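The block underneath contains the structure these notes are about, expressed in structure tokens.
Apart from one protein chain that is not included, each protein chain of the complex appears where it belongs.
This part shows chain A:
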Amino acid sequence: MCREVSLLKVNELSIYSKEMNLLSPLSFELTAGQLTGVIGASGSGKSLLAQALLGSVPRGFTLSGEVSLPQGQRVAMSAQSASVLDPLRRVISQLMRRISPGADNRVSQLQTVNISRKIAACYPHQLSGGMAKKALLAQATWQQTDFVVADEPCCGLDTSSATELYEYLARLASEERRGILVISHNLKHLLTVADDILVLKEGRLVEKTTPDKILKGLCAPYTYALWQAIPGNWRRTDAAVA
């Protein structure tokens, strides 16, 4: 029997400031070859969780608990905001610094995230919101780390581009056996690609579930409410909200 190797362990991780507890102690494991989604309301601690997995939180916040990786394994992150791109360097120049030795040539690398040469030659301020997202994702995935955390990687992208990028992330998990954690508010997309879904609410873990269970309604009431609030399901939700 093939047993999946645990890649990243989160044990009693919490984040707090002087005024409040932003992330209640939570524990979970992420495995190689799997795409795990994180969903929850904005401000529920999703991005803080991502930062904590990289061992950093904003100034004024305190982190406790443990995030452990097997020795030598690394995590890369695709940030939510394009403000992390260097405004003074062309996109291609920033991306090439991330290519691992021995990787395919630059053109085929650009194709993985569907960035044209013309776009790659732009400066960050010349990119559309969607193109900036692709550049951020490329910057993270090209580093060939064992683990990739993608914070809202497809927010602002049209449906077909978002589908392409989600499928690309799923391939990184299934074919390259990398562990992928995707933070998103878009449950509709996560349901199509995720193996597992962590649901956060107000800084605590509601449940770890699967797309199949959500679609069958075998999930926590909050998770089901998130599913019902997908615009295509609004008519059913209106009655529930009222």
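The working rule: contacts are C-beta pairs under 8 Å (C-beta built on N, C-alpha and C of every residue); 3 or more make two chains touch, one makes a residue touch a chain; residues count from 1.
Rule of thumb we're sticking to: contacts and distances are computed from a predicted model.
Q: Leaving aside the chains on screen, match the unshown one to its UniProt name from "Na+/H+ antiporter subunit C", "RNA polymerase subunit sigma-24", "Ribose transport system permease protein" or "ATP-binding cassette domain-containing protein".
A: "ATP-binding cassette domain-containing protein"
Q: Thinking of the whole complex, not just what is shown, which of A:Met131, A:Val149, A:Leu169 or A:Ile214 touches the missing chain?
A: Considering all chains, including the one not shown, the answer is A:Met131.
Q: Tell me which residue among A:Ser27, A:Ser93, A:Thr159 or A:Thr192 touches the hidden chain in the full complex.
A: A:Thr159
Q: Extract the touching residues of chain A with respect to the undisplayed chain.
A: Contact residues on chain A toward the absent chain are 39-44, 47, 58, 60, 80-83, 119, 126, 128-132, 152, 155-162, 185, 187, 225-227, 229-232, 234, 237, 241.
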